[in-house]
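Heads up, this is only part of the complex; the chains shown haven't been moved.
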Amino acid sequence: MKVYELRNVSYRYPTGEWALRGISMEVERGETLAIVGPNGAGKTTLLKLMDALVMPTEGEILFEGKLITEDTMTDKEFRRKVGFLFQNPDVMLFSATVLEDVAFGPVHLWGKERGLKRAREELRRLGIEKLADRHPYSLSGGEKKKASIACVTAMEPEVLLLDEPTRDLDLRNRNFVLDMIRSWKGERKTVVVVTHDLRLIRLADRVYVVNKEILFEGTPRELFSRPELIERANLDVPEIVRLFHELGINEIPLSVGEAVEILRGLLQR
Amino acid sequence: MHIPDGYLGPYTCAFFYLIMIPIWYKAFRWLKNLKPSQVPLLGVLTAFAFLVMMYNMPVPGGTTAHIVGGTIIAILISPWAATVSLSIVLLIQALFFGDGGITTYAANVFNMGVVLPFVGYYTYKFLSERFKLNEVISAGIGAYIGIVTAATVAGIELGIQPYIQPGYCPYPLRVSVPAMAIAHLVTAGPAAAVVTAAVVWYVKKSRPDLFAMRTIARG
Amino acid sequence: MGFLEETAREVLEFTTNAVFSERYARRDGLLQRIDPRVKVVSLVVIVATVVSLERIDLILAFYFLALALAVLSRLPVIEFTKRVWVFIPIFTGVIALPSIFMIPGEPAFHLFGLTASREGIRWAVLFTLRVATAVSYAILFTMTSRWNDIVSALASFRIPGMVITITTLTYRYIFLLAKLLLDAMHARRARLAGELGMVESWKEAGKHIGATFIKANALGEDLYYAMLSRGYANEIEPLREFKAGKVDYAFSAFTVLLVVLTFAFTRGLL
């Protein structure tokens, strides 16, 4: 079943500039979808449109077959089902304590008592219960990211919209986020992720390359086999992919593990 | 609370320009107390004050009501800083927004940049120091009294027009003062009180060191 | 949440207007060519004159002069007019209308048992037209001037350098903070099922404002270091230097003549 259906969607900034033009796109239930593209390509706007935070200038967006309208903005059911992880955790965290921030969504959904209970549970599940009483301002970058993830997952969303979730994180925290996404994938949640991170792209079932319009749609492997497209999308080609290209090997490895196997095979011959 | 061009007669406008000259002089002199590191900070905080003032609600019979960041800046830095900030904010608003006016600029600065922060700040100081009232509550009450006083002063400025020279704001004091005061007593006042108290509470809780900054600035 | 969304919308409109202003300020028109110092002084003098006028015909003349200047400055007249009348606050009407019935005088017409007076109508027209004309000149000024020119002009009026510095920074960081505020509002909206109550929305606003304050503060600190690193010594000096040319003298003379003639006319000297 389709979770999202975008039909010829365009969005114009109040300044008159077009952020997106004629985007048609579908998101299947349970799939992990990566959206990639250069800076300023309208990717964040695309997520905001999907979360009914802004309305398209032209075209229409369907969520579970129903048209998204101004009313969707304040629709309880929609807000519970769809979670949005913003790129900058600072804009998500501004209560006096982390617990209050995490409880913000659940309390509005289920009332104070149940909401607070849910928030505590979620902090425990993510292993950050010790942050509950801390002020968001005093957290490190990685702690902020984890707290902002808890804000979203405390509402038990079925669809996750993630804006550059691994950006600005060091290795350990990046791994935490990647594991999180893997576990959502395992639970068959729908994940739409905007990213530059190659490790994340490799996790996706499908990739869209966007630069105001859609330039490509396909699997990560297909994407990496087309260097000209990667260049147009202003993406890094993964080093091991470049290595294979230069060695003239036709296969496209998606991970170091795959590359090791292929090369071992070749070296043994 | 912004009084546009054409609401106040030429005499009133000139009067407030004269009043403001020594006040601006004093405020600009005060700036010299700032450490070099606090000048960029005040620039950013003025931008902040500008944003806080963006929200306008029309008030019947008066002009506009909105939260003014004056008391917040007065409490967090100094009432003189609020005067400088609000002078800049009102200038940008008058030039780019048509919010407020050019002939009425000095009067607007007097209401929102002098009366409001000084009344708000000294109310807060009086309550928290003499009565040992909680700082957060004092700040809220200060903001409330500050904004209502400023609105009343604006009401008086508008209300004396028929007595000075007809053809400007037509309503006498008995109409204009209650119109401005009541609007701020019941709408902008409570909003300003809650918002100011929340900000002070929030800053105290999350960055108590910023409260320490005040003593440096007043030096 | 309505409070915050309203604020965000206003902020967006502001930035849009600012961008538009710059666009017209770059056109090659009459007022764009005039030295901003001359323009600032002329603006103040003309608006003060308009405000002190009591004759509808004279104010109307000033209004048409503003339209003529708009045409000579290559501003789109329709948009210019629209901006003037949109900027005339709704409450000008709110004030002007009842006074038609409140100001005593010769009855003009009756409505719902109220009597409108000729004096009342005359006053309402005078008042509204005066506000509109004053606003027209202010908008004429903003649409044809660039922000850094305005600031440089202020600096040449002996306004202390520190105030100029703060003004420059204010203008720059309004945009940045507005963007943060808008994002924070979106992030809240994304997790808000339903609507907030009024007091709750004020508290939310307080938190937003508190968080923005702290961010503004952190930004101010970093900004100081970045400026210090490049040799900052308490002031940002505006770089623009002006040289008054023929157009400027002509325009100054025109303004003076205009004002003198107007006063001579109203005082019965002409």
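Should a chain be cited, it is by its letter among A, B and C, assigned in written order, with residues numbered from 1 in that chain.
Operating definition for what follows: a residue touches a chain if its C-beta (ideal position, glycine included) is under 8 Å from a C-beta of that chain, and two chains touch if they have at least 3 such contacts.
What you see is a predicted model, and the numbers here were worked out from it, not measured in a lab.
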| item | value |
| --- | --- |
| Whole-file subunit formula (labels as shown) | A x2, B x1, C x1 |
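Just so it is clear, only the chains that are shown with their structure count from here on.
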| item | value |
| --- | --- |
| Chain B and chain C, separation of their C-alpha mean positions in angstrom | 19 |
| Centre-of-Cα separation between chain B and chain A, whole angstrom | 44 |
| Rounded Å distance between chain A and chain C, as computed from the means of their C-alpha atoms | 42 |
| Residues of chain B whose C-beta touches two or more other chains | 201-202, 206-207 |
| Sites on chain A at which at least two other chains make contact | 96, 137 |
| Chain A - residues contacting chain B, complex | 96, 135-138 |
| Partner chain C, residues of chain B touching it in the complex | 4-7, 9-10, 13, 28, 31-32, 34, 36-37, 39-48, 50-52, 54-56, 58-64, 72, 76, 84-85, 87-89, 91-92, 94-98, 101-103, 166-171, 190-191, 194-199, 201-203, 206-207, 210 |
| Partner chain A, residues of chain B touching it in the complex | 201-202, 205-207 |
